[in-house]
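Shown here: the complex without one of its protein chains, the others still in place.
By written order: A, B, C, D and E. Residues from 1 in each chain.
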Amino acid sequence: MNSQSRGRVLIINPNSNEAVTAAMGVAISCLSCTTGVEMETRSLAGAPFGIESEADAARVAPMLAELVGEEEAGYDAFVIGCFLDPGLAACRHMTKKPVFGIGECSIYAALSLADQFGVLALSRASVGRHKPIFRRLGVWDRLAGELPLSISVAEAVSEESVYPRLLDAALCLRDSHGAGAVVLGCAGMARHRQRLQDDTGISIIDPVQAGAMRALGAVLTNQAASA
Amino acid sequence: MNSQSRGRVLIINPNSNEAVTAAMGVAISCLSCTTGVEMETRSLAGAPFGIESEADAARVAPMLAELVGEEEAGYDAFVIGCFLDPGLAACRHMTKKPVFGIGECSIYAALSLADQFGVLALSRASVGRHKPIFRRLGVWDRLAGELPLSISVAEAVSEESVYPRLLDAALCLRDSHGAGAVVLGCAGMARHRQRLQDDTGISIIDPVQAGAMRALGAVLTNQAASA
Amino acid sequence: MNSQSRGRVLIINPNSNEAVTAAMGVAISCLSCTTGVEMETRSLAGAPFGIESEADAARVAPMLAELVGEEEAGYDAFVIGCFLDPGLAACRHMTKKPVFGIGECSIYAALSLADQFGVLALSRASVGRHKPIFRRLGVWDRLAGELPLSISVAEAVSEESVYPRLLDAALCLRDSHGAGAVVLGCAGMARHRQRLQDDTGISIIDPVQAGAMRALGAVLTNQAASA
Amino acid sequence: MNSQSRGRVLIINPNSNEAVTAAMGVAISCLSCTTGVEMETRSLAGAPFGIESEADAARVAPMLAELVGEEEAGYDAFVIGCFLDPGLAACRHMTKKPVFGIGECSIYAALSLADQFGVLALSRASVGRHKPIFRRLGVWDRLAGELPLSISVAEAVSEESVYPRLLDAALCLRDSHGAGAVVLGCAGMARHRQRLQDDTGISIIDPVQAGAMRALGAVLTNQAASA
Amino acid sequence: MNSQSRGRVLIINPNSNEAVTAAMGVAISCLSCTTGVEMETRSLAGAPFGIESEADAARVAPMLAELVGEEEAGYDAFVIGCFLDPGLAACRHMTKKPVFGIGECSIYAALSLADQFGVLALSRASVGRHKPIFRRLGVWDRLAGELPLSISVAEAVSEESVYPRLLDAALCLRDSHGAGAVVLGCAGMARHRQRLQDDTGISIIDPVQAGAMRALGAVLTNQAASA
Partner (left out) sequence: MNSQSRGRVLIINPNSNEAVTAAMGVAISCLSCTTGVEMETRSLAGAPFGIESEADAARVAPMLAELVGEEEAGYDAFVIGCFLDPGLAACRHMTKKPVFGIGECSIYAALSLADQFGVLALSRASVGRHKPIFRRLGVWDRLAGELPLSISVAEAVSEESVYPRLLDAALCLRDSHGAGAVVLGCAGMARHRQRLQDDTGISIIDPVQAGAMRALGAVLTNQAASA
């Protein structure tokens, strides 16, 4: 560990799309330099290019658990960087260090800002995959709505041209569904967050930032308390 | 397929404990010979000896999905033979054939017999692992209670001597918790089912039988309708 | 009991519409001949021609309980053949033999196949009557939607001409509501099941078959265990 | 209708135990003489002596519906005087006049006084019968607890000697379960209400009074509005 | 207290709009003269002209608690006359006398008449404010729907011209959302209640009347029991 470092967090992108990993790094870079906590982003070696089904999620879950087990000693907290939170329970079984899922963290971040939250999903299929998650978390009755954007991960990560779709959907969640905060339901959409927040006037949550902040909180409060 | 066969069901024991697989075969043998539907039980090659944590469950999930994908053409329905239903969503992604989880099926079997159900778990840790499952399924408010037996899988499968513990716990679920039916919360306890049902006077559900019956129902009604 | 018989199930149509009773017999005939379990369908003497209100359901409930009490010795399991499950708790009070309601059984059958289920109801009034049932069962949050067909029981039982309405509604439940399985919300619609399943690509559940399968399961597993 | 009368309410005791009917009359007598609304209590002819099972409840449901249908013209509101609310939906189908169930009304009366309510049940079997009701009503999460008194209807109606049991159970609901109001879970316990309220310092709700008050409210506000 | 009086109820309008207070007095006048219980309506001195935000609700809550504390000796029950039930828990902390909120009471009144209820709100913003209330009360799953009228309090209280909007929305709640009873979601709409009930054929609940009736019930049954 760097002698200046106040702690280390490993944020794992459970797919092998380096563009997503890079976008995650940009999204959380200021958290790291600001706080003195090192935040490392890493793609999962051998993972599929995208997590686009429950089968993909199942495939990476044991790989994530194995990685967390191997790296346990070197980090103070781990973040699973996919909205589906693949392998979260399995990873927690491998370490006493805190492990956060960006899906859960982003939902709780939204719920700490507003009574009803909305979600922007990449596709209709994603919407279906999220339903049992909301029910398991017990937040179903606080979901104002979830709308599909019908865009690919690649478009979400790198295309400004999809922004109007995000804006339309977010305005619909705000005005027709009553959402007081909106979660970006995929790891690669951080570039649109601030602009969308400014244009809608309600809080927009990027899940990678939400997960990283929870890890940061765990690291800093543990430091604070043990100082 | 056997020319006499009315269909084929593959019941996968997602661990490599052959004693459990054998016990599963005994539990469902009469369903097979009675109905003309072939029911095959199989251990999962390369799986851990037991599924005793979320990490174990995560490890076998992609293996199950792969197996179901490979065997899709040869069977009319699949059953995942572990109460935690590992990889169920992933398996369903791999095939249009119905895939049943014995955990889910046993809970629904109990709920079709009584307003409140109970569960007998092997250990206290199992009880903790089951909670989010009940919540995801939406059956939390119908759970009268779940009690740990503090026995191993090996004891559950092969030891008559643990029966008094099952009886005590089942009577407690019936009398103190108000359970009208009780689920055996592990794949290997079928040998105790009938005796426990006779001694308690309430329905006792073995999950392997419950899952196998659902698969049987899917096969027979599809046949019936298409005849 | 027939010496060849492996058990007997009484499926009671709680109305006096013989066309419905006959349709029920057709729906489950193959289950019976396949398995060696005798399945008898019977109309409820003195019942109204249809169960089209809570008043009708209340009227037949004590008649069903009386019948189950009288016939207890002759059958191994009973099935109440109306989606509203009239008199289910009362019937269970009259016998230690298992009593299944086709409404409950069909919902649980759907839930063992998919995260979210849909229901096709005969009429808008039926939709209203079903809501407290879903809530009592605790499955409200897993209901993707329920759509009225605006057809009569007679049309459901005997008219091919109503099929396009079923297909339209089932596709809507699948595509707009996200249902992964659809329940036919009335006892007489089995004739449409397989065609609807083939045309939609998702599981379609006939409640009479679902109830009969649960009874079959109870009979066969009790036999299996006691053999 | 009496020319002085401001309206008429029929409160039906759905059993044939005249002692219960008489106790109901005493419980609501002052509501009647105070308000000018005539409140008539009546036993249900041909009903069992007590409603002590779902089979009893099913038996009286159609009799209640028939009676309400016959008497519709003569009354402005109806009250079903049994905590299980037998036949409530069926009765509502027979008339446009409001029909109240004392079980529902007593629960809502308690919930308008406190966040968490408790219930005193005659027996352990009653407790089991009430669970699906609480779940259907959606009040499960606000139930602090329900305790059985292990007394008969006859004792509840006419014996002062059972009072200590009520007090012990009510204090337990208040102190250990956190109940802020307690419902007497049977039609005949009104005689204990005020004393129990004085001794516990929390609101005690008699269901017959609660149902009668809702009927009174419907009659008076309809009068008020139409004056 | 008047020597003829059977008790006194204080109904507090927590805003300073005297037109609303006057409308409340008209709404409950017949309850008072009919029953011999004195019902006094009073505006809250120093309150804002309307309760149109959570900030307004927060502002009046301690004023209400103080008033209830000061007036405790002079009244047998208190009613908070705003659908948001501001300060209800705080008022209950100040007195052992029962304190009712008209929002809660109107919802329970509707639920004792029908399985699903609807609400007519003044504005879209009101709809958003009501959601956490429904969830806290546990009645979320029984809400058929809530529709905004887009009218002001002044229009609700004094304008016949807004009636068509109420009727349209109530019919929509009845026919499209399945509401069996509809609550007027603001204190000043009583003048429309009977007409709306006649035109829709379903029960319409005025919250001020519902709250006053609960207070009346508490006063009369306490009298009855203690006589």
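Here is the rule we go by: a residue touches a chain if its C-beta (ideal position, glycine included) is under 8 Å from a C-beta of that chain, and two chains touch if they have at least 3 such contacts.
None of these values were measured; they are calculated from a predicted model.
In the entire assembly, the chain absent from the figure touches the shown chains A, B, D, E.
Among E:18, E:54 or E:70, only E:54 touches the chain that is left out of the view.
On the side of subunit A, the interface with the absent chain consists of residues 6, 27-31, 34-36, 89, 96, 98, 100-101, 104-105, 108-109, 111-113, 137-142, 190, 193-194, 197, 201, 203, 206, 209-210, 213-214, 216-218, 220-227, using the contact rule stated above. Across the interface with the omitted chain, subunit E contributes residues 53-55, 57-59, 61-62, 65, 87, 89-90, 92-94, 132, 135-136, 138.
Taking the complete complex into account, residues 115-116, 141-142, 178, 180 of subunit D touch the chain not shown.
Rule of thumb we're sticking to: only the chains that are shown with their structure count from here on.
In terms of their C-alpha centroids, the spacing between subunit A and subunit B amounts to 34 Å. Subunit B and subunit D, compared by their mean Cα positions, are separated by 44 Å. Averaged Cα coordinates give subunit B a centre that lies 24 Å from the centre of subunit C. Annotation for subunit A: residues touching 2 or more other chains are 132, 135. If each chain is drawn as a node and touching chains are joined, the picture fits none of the line, ring, star or complete shapes.
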